[in-house]
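Only one protein chain is missing; all other protein chains are in place.
For subunit A:
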Amino acid sequence: MSGLVGRNLLAGAEPDVAKDAGYPDAPPRMGFFTDTSVCIGCKACEVACKEWNSVPEDGLEFTGMSYDNTQGLGADTWRHVAFIEQDKPVGNADSGVRWLMASDVCKHCTHAACLDVCPTGSLFRTEFGTVVVQEDICNGCGYCVPACPYGVIDQRKEDGRVWKCTLCYDRIGDGLEPACAKACPTDSIQFGPLDELRERAAARVDQLHGMGVEDARLYGHDPEDGVGGDGAFFLLLDEPEVYGLPPDPVVTTRDLPSMWRHAGVAAAALVAGAAALFTVHGRLGGRR
């Protein structure tokens, strides 16, 4: 544990999260690379996730806004396929519309705010560097919900506890790939060691740029970003906010030391102010 002393573990690049979390001989960090340029919006990932993880029904709603009736990630939606129709030609066409489809998921951040703020230790870092909720410990305080900069984790109302993607902790421990990646028919969802995925993603962006797809960009791949890089990152064809992703997320606990300093000043002001007031007003007559 001496390797942890003097380092900022709340923000910035952290090459070996599992080791820092106390696993001396951790396997390589595993993650997802979701290449949205080949997503066909079939939602097999949503279905496979629900089937494998026994995730309950999340509302049979017709939104009327697009082919997306799932709307967003939540306690009962661990994969969500976004659907966007744009007034923008595809390839070399002069005019027309294009469809963007993207399967969103928990980012398994290097610096995971949900994990940082969990008061019970229910949320924990696995040996694969992923972030998982222990449901037998969660007491439903709900602190992780607004802490997440991506709006991923949420409380299951009838149950009281919080739920989110586990990166199929039960499958990857057995050498299987997560259910969504297994079900993806176009390999838009790729599972593997994060280092390998980052190399593959960089090559894919270059390939797309070479083909004239200037819009292609990676999201969540950079270990220097506000959350120290995501364990699940993406290749997008437009700005992140178009897909409902935050453009520049920062882990809230990056500022926690400064928050406590400001609170300390305020607490000291209370003590000093009260002491000054009672000194100025002085002691009341003899009896105590």
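What we mean here is this: a residue touches a chain if its C-beta (ideal position, glycine included) is under 8 Å from a C-beta of that chain, and two chains touch if they have at least 3 such contacts; residues count from 1.
Methods note: contacts and distances are computed from a predicted model.
Peer 1: For the chain not present in this complex, what protein name does its UniProt entry give, out of "Polysulfide reductase", "Cytochrome d ubiquinol oxidase subunit II", "Ethanolamine ammonia-lyase small subunit" or "ABC transporter permease"?
Peer 2: "Polysulfide reductase"
Peer 1: For a quick check of understanding: of A:Val152, A:Leu194, A:Leu208 or A:Leu235, which residue touches the chain that isn't displayed?
Peer 2: Considering the complete complex, A:Val152 is the one touching the chain left out.
Peer 1: If the hidden chain were put back, which of A:Thr110, A:Thr130 or A:Thr253 would touch it?
Peer 2: Going through A:Thr110, A:Thr130 or A:Thr253 one by one, A:Thr253 is the residue touching the chain not shown.
Peer 1: Which residue numbers on subunit A touch the omitted chain?
Peer 2: Contact residues on subunit A toward the absent chain are 10, 63, 65-66, 71-74, 82, 84-88, 97, 113, 116-122, 137-143, 145-155, 159-162, 239, 241-249, 252-253, 255-256, 258-260, 262-271, 273-275, 277-278, 280-288.
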